[in-house]
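Every protein chain but one is kept in place in this view of the complex.
Letters A, B and C name the chains as they come in the text, with residue numbers starting at 1 for each one.
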Amino acid sequence: MSADTLIPEEPEAPTNRPPSMQRVRLWLQRPYARKVLILTVLIGFLLLPLAWLLLAGMNQTGAPASEIMKDIEQTVFVFTLVSIPITAFVFAVLVYSLIGWRQISGDEPPMQDSPAIRTNTIGVILWTVSSTLLAMFLVVWGLVELAQITANSYGTISADEQPGQKSSEIINVTGQQWVWTFEYPEHNGLTSDILYLPLDRPVYFNVTSKDVIHNFWAVELGVKIDANPGAITQTGVTANKLGTFNVRCAELCGMHHAYMQTQIQVLEQDAFDSWVRESGGKKTS
Amino acid sequence: MSVETAVETKTIFGSEVPQPPQHGAAGGVMRGLNFGTGLVGGIGLAAVAGWITAILTPSSASNASFAPMEPTYVYLAVLLGWVVGFMLGIGAFVGPLRWVVGRDVTHADAEYMAGKDLGRKRYWKYTTDHKVVGIQYLIVTMLLLGFAGLLAMLIRTELGMTWTSLFTPAFYNSMIGTHGIAMIIGMIVVVSGPLGNFIVPMMIGARDMAFPRLNALSLWLFVAAVPMLVSSMFMGGIQDGWSVYQPLASQAPVGMLGYQMTIIVFAISTAVASVNLMTTILTMRAKGMTWSRTPIFVYGIFAASIMGLYAFPFFQYSQILGLADRVFATSFFDPLNGGSVWLYENLFWLLGHPEVYVILIPSTAVALELMPVFLRKPLFSFNFAVAGIVGVVALSGLVWAHHMYMTGWAPAANYPFMLSTELISIPVGFLVLVAIGTFWRGTAWTRLPLMAVYAVIFNKMIGGVTGVYLSDVPADQYFHGSMFVVAHFHFMLMGAGLFGAMAGIAYFFPKMTGRFLDERTGSIGLWTAFVGFQITFISMFVAGLQGQPRRVLDFDDQFNLSNWISTIGAYVIGIGMLIFLSAIINSWRSGVIASSNPWGSKSLEWQTETPVPLENFPVLPVVTERPYNYGVPDPYEAELDSIDEDLTEKAGTK
Amino acid sequence: MSTSTFPVSPTTGEPISTIARRSRLGLWLVIVADIAGTIALVISYTYLWSLNVNGGWAPPGATLTANQTNSTLPTTPSTATFAVEWPFWGILLVLIVATALMWFGYRSARSGNHAGLIAGAGLSFLVTVAVLVFQWIQMSTFPFGAGDGAYASAVLLLCASNIFHLFLLLFIGMGIFMRARKGLIDKTNWYQAQLASYYMTWVCIAFLLGAILTTFLVESPNTDPAIFGTFKQQ
Partner (left out) sequence: MVAAVGLKFGSCKGAFVGNERVCVKKFLVTFLTVLLGGAIVAGVGVFNAVQQEAPPVLIANVVGTKTAPSGEEMPHAELYLDVYPNSSAQVPQPETKSPINNVLLAGQPFYHPSTSLQVPSNSLVTIHFRQYDSGGQIYNPYFSKVHGTVDGTMKWNGNKVTEIKPDEVGHTFTVHQYPESTQPYFFMSIPLPMNKANAKTDKMGYPVDPQIVSVTFMTGEAGSYVWNCEFPCGDLYQEFGGPMQTRGWMAGTFDVVDA
C-alpha cells in the first residue's frame, strides 16, 4: 500500500487552537486514519444486527413472559449496542493492519523497521477515558437493573414476612434427584409436578433441595435460583403471559440431570382456581 | 568438629570454589535413577499399598450410608503409593535426605543432575536444568491436552448424534468432568510450564532457576498427578463436572478420589513452580535489567505465579475437605450434619477465578512479547501493558463470587461483586490497547507467530464482550449454567489462551529445538483449528441463547441444529490441532535448522547460541537499554514538531 | 572446615549471601502459600460456625436427633461435647518454647557460639517431638469423632494441619541439628538456621489462629437454621 507514504496536504494557516487539537485534526487528515475510521463504521454496522439476533434467539420459546425477562433482554440489548463500537474499532485495526499497512514476507527479518511509536498520549487518554466510562455505564446500568429485578422478584422479602398480601401466591419449590415438586402451602399443601402459575399475580418461590444442589430455572420467566440442601432461597416473579413454558435444572445434579425438567402452565385466575379445586381439595399427609 | 582438613576446590567461571567432600561418583545415587525406576517404584508401591489395605480392610466394611468402603480405602492407598513411590523412584527425596545428613551437593554432583553430557537420557531423569524441564513440560502438557481433546471429541459426538445416545448419562457426566479439569490443568501449565521454565531465565539473563531442584520437583509432581486423573476414568469417573460441586461429588463413585488426589498433588506442584519462578524473576535479573527494562513476558509469568501462589491452596483445601468427607466421614459439605455447600463453592471459586487469569495472562503476555519482533516497532505503551497486568492481578482475588450470583448464598453480595467484575474490563482493555497500538502502522512480517496473534485478539474480543453479559447479574440470571457460559469460557481459555500458547510455541520453537516450526503445515493447522473453533462455539452461543443448559446429553429438539453445527466444527478443530501437532513432530525431527536469532529479536534469550549451552551465558550479560528498541523515527512526528514550532513562533510574535 | 574467609556456594560459586537472599525470599513465598492454606481452614471453621446448617454445628445429639429431616441416615444421638480450650493453648506454649530455642541456636550461630547453635537446634528438635506427642494425645482424646458434626470436623482438621506442620518442623529441626554438628552451619553460613527460625515462628502463628478459633468461636450464632429438606426453621 502506498497510501501511508503520501504526505498530507499542508495544514492551513495555524490559528490559536491548542496544538493538541491541531494534532488531532492533522491526524484525521492522514489517509490510514480515515480508512480505519471508515472501516470501523462499516464493521460496526455489520455487527449491529446482532443486538436483535440475540433477542430473537432468546425469544424462541415464548419469552419474555414476565417483567424480569423483559429487563434481562433489555440489558442484553443495551450491552450489545454499547460494546459494538469498541469491538468494531479493534477489528478494524486488525483488518487494516493486514490489508492496509505494508506486509513483508520472506525468511529473513525485514530490513526496514516501522515507525517507533512508544506511546501516544492523546490516544492512550482517549482509550482510558472511553473504556472507563463504558465500564462505569455498564456497572451503573447493571446495579440499577439488579435493584429493579430484585424488586420484581421479591428477592428481598424473607420467608416469614411473605404470607402478607392476599393477592400473592406462595409456592415451595423442592428439587430432588431428579424431579421438581411444587407445593402450594396456601391451598392446604396441594402439591404438583407441573408448575401452575396464576396470570398477573405476584408469586413467591421458596426453593430448597432434599439432596444435592439443583438450579430452578424458569426459562421464559427469567427466574433462576439454586436449590441448596440445608438452605432456603427465595425469589419470585409475576407471569404476564399465558402459555406453557419450561422449568429446567441448570446445575449438574447427577445422572438424570438432563431429564430434570417440567412444564410451567400460566393460567387465567379462574382456570387456576378451578385447577386448585379439582386437584387440591384434600389435605396431603 | 571439623569434618575434613584438606578442602579440594573447583574452578567455576574462573574462581576457585572450595568443595564439600565428594561421595562416590558425581551424582551419587541419582546415577541409577530415571523415569523407568520412577514407574517401577510408583507401580510397585501402589500395588503393595493396595494389597496391604485390601488385607487389612474387612470386605464388609461400609460407612453410615451402606457404601462399601474397601474400594475407597484400596484406591486411596494405591494413589498415595503411586505418588510416593514414583517420587521415590525418580529420586525426588535424594536431595532433602542429603541435606538432612549434611552431604552437600558438590559442583560435580550439580553438573550431573543438570544433565551434563547425558545426551537424550537427561530428558528421562530428575534433571535440574531449566531448559530440560521446559522441554519435559512441553511434552507432558501436550499429552494431557491430547487426552482432554479426545474427550472433547467424544462429548461433541454424543451431543451431535441427537437421534441416539452413545453413552450412558453417568459416563457422559464423567467425560465432561474429566475433560474440563484435564483442560484446565493443561492450560494452566501450557505457557508457564514450557516457556516459563525454558525462556524466562534466559530472558532475564540468568544461568538457571533460583532453585533448580524445586524446578524438577514441580515437573515430576505434575507428571505424578496426571495418571491419577486418567485412572479415575476407570474407577467410575468424575460424574460432577470439572468443578465437582459438593455434595454431588460425595455421591460419585470412588473415581472421585482420583480427582481429589490429582488436585492436591498438582496444587503442590504449582506452588513450588510459582515460588521458583517468582524468586528467579525477583533476584536473578541481569545487571541493568530494571523493571522498566524487563520484557513483558516476564511480567506475565510473574503475575501468573502470584495468582497461582495465593489461589491454589484454596482449591487444594477444598479437595482435602472433600476427601476427608468421603474417607473419614467428616461433614464439611454434608448439610445433614452441619456442612455447607456454599463453603465448597466459595473455596473452589476463590481459586476458580484467579485460575482463569493464570491461564490468560501468560498467553497474552507471550503475544505481546512477540508482536514487536514481527512488527519491527516497540511495544505500544509498555507502562499500560504493565498496568493492565497489575490491575488484573489486583482484582483477580475480588471477583470469585460472580460464579455464584445465582446460588443465593448472599444476594446482597451480588452488587459489589458485579462492580469488581466489571471493573476488571478496564485493565484487560489496557492489554487490548497495547496490542492494537503495536499493530498501529506496523509493517507486519506475516509469519506464523504473528498471524496467531491476530486470532488471539479476535477471540479475546468476542470472549471479552460475552463476558460482559455474564458479569452482569440480570443477564447472568438467564445465561448462568447455560451453553452460553461454555462458549464464553472456551473463547477465553481456548480461543485466547491456547492460540496464544500456539503462537508462543511457534515463536520460541527455533530456540527450544534449534529448528523452525514448519510454516506451511503449522499455518494450515492453526487456521483450520481457528475456523472450526468459530463454527463450534458461535453455534454454541446460539444454543445458550435459546436456553440449553450445560452438561446435558439430551435436550429439546430446538437445540438440535446448533448442536449439529457445533459438532462439525469440533471435528474441524480436532483435525486442525492434529495438523499443528504433525507440524511440531515434523519440524522437531527434520525441520529447517534455525540460526541462533532467526527472528532478529533484541531480547536476551535470542542472544545465546542455539543449542543453548548448559550455563546459558558464559559471561552474564548487562542490559543497557529498554526492551523492544525497534523502529525508525516517525516521519509524521517530525513534521508535527515543526508545526508546533511555528505555532509557538506565531504565539510569540502575537 | 569448609568455611573459607569468603563463603561461596560450592555448586554455582555465588557468594553465600546471594544464596541466602534468594532462599529467604523463597521461604517468604512458601509461607505466603501456607498462609493461604491456613486462611482456607479459618474460612471453613468460621463459615460453618456462622451458618450452623441444619443445626449440625454443635456436637450433635441435641439437634440432629430431631429427625425432621426426611433423612433415613442413622443420626444416632451422640454424647459429644465441645473440646476443652486449654490444651490448644498449652500446645501452642510448648511450640513457642521450641521456636525460642531455635531462635537461640540461630543467634548463637551468628555470634559464633557453635555449641549454643547445636544445643538450641537439638533441644528445639526434642521439644517439637514433645509438641507432636501432645497434639496427638489431644486429637485422640477429643470428646467427639470425625462423624459428629461440623464442629468436630473443623476442629479435627485444624489439628491435622497442626500435625502436618509439626512433621515439617521435625524434618527441618533434625536437618539443622545434624548440619550444625557437621559444621555446615556456622558463623559465616547461618542462613538455614535463620530460615528455620522464621518458619517455626509462622507455624506458631498458625497454631495461635487455631487456638483463637476453638476458644472464642464455639456456640454458633445462628440459632434457628432451616431444617434440611423442608421449609421450616428449627
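As a convention for this text, a contact is a pair of C-beta atoms (placed from the backbone, for glycine too) under 8 Å apart; a residue touches a chain by one contact, two chains touch by 3 or more.
Given the structure is predicted, the values throughout are model-derived calculations rather than measurements.
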Sort through B:V48, B:V327 or B:L578 and give me the one touching the missing partner chain. B:L578
Hidden-chain contact residue, picked from the options B:W242, B:Y259, B:Y454 or B:Y636: B:Y454
Which of B:L80, B:I320, B:V552 or B:V612 contacts the chain that the document leaves out: B:V552
Given that one chain is not shown, which residue among B:L39, B:A67, B:V100 or B:L614 touches it? B:A67
Among listed residues B:Q251, B:T364 or B:N563, the absent chain is touched only by B:Q251
List the chain A residues touching the unshown chain? 61, 98, 103, 105, 107, 174, 176-179, 181, 191, 193-194, 210-212, 246, 248, 254-256, 258-259, 261-263, 284-285
For review purposes, identify every residue of chain B that touches the missing chain, sorted by number. 62-63, 65-68, 71, 150, 153-154, 157, 166-171, 234-236, 239, 247, 250-255, 334, 336, 446-448, 451, 454, 516, 518-524, 526-527, 531, 552, 554-558, 574-575, 578-579, 581-583, 585-586, 590, 592
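Criterion: only the chains that are shown with their structure count from here on.
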Smallest number of contact steps required from chain A to reach chain C: 1
Computing the C-alpha centre of each chain, which chain sits at the greatest distance from chain A? C
Which chain has the mean of its C-alpha atoms lying nearest to the mean of all protein C-alpha atoms shown? B
If you tally C-beta contacts per chain pair, the winner is A-B
Between chain B and chain C, centroid-to-centroid distance (C-alpha), Å: 30
Just how far, in Å, is the C-alpha centre of chain B from the one of chain A? 30
Where chain B touches two or more other chains at once, by residue number: 335-336, 339-340, 342
What residues in chain C touch two or more of the other chains? 53-54, 228
Enumerate the contact residues on chain C facing chain A in the complex. 53-54, 70, 225-226, 228-231, 233
Residue set of chain C touching chain B in the complex reads 1-2, 4, 8-13, 18, 21-22, 25-26, 29-30, 32-34, 36-37, 39-41, 43-44, 47-48, 51-58, 60, 64, 69, 71, 73-75, 114, 146-154, 156-157, 171, 174-175, 178-179, 181-184, 228
Interfacial residue positions of chain A with respect to chain B in the complex: 4, 7, 11, 14, 16, 19, 22-23, 26, 30, 32, 54, 57-58, 60-61, 68-69, 71-72, 75-76, 79, 83, 87, 89-91, 93-94, 97-98, 101-106, 108-110, 112-120, 123-124, 127-128, 131-132, 134-135, 138-139, 141-143, 145-146, 149-150, 155-156, 207, 211-213, 215, 217, 219, 222-226, 228-231, 233-235, 246, 248-259
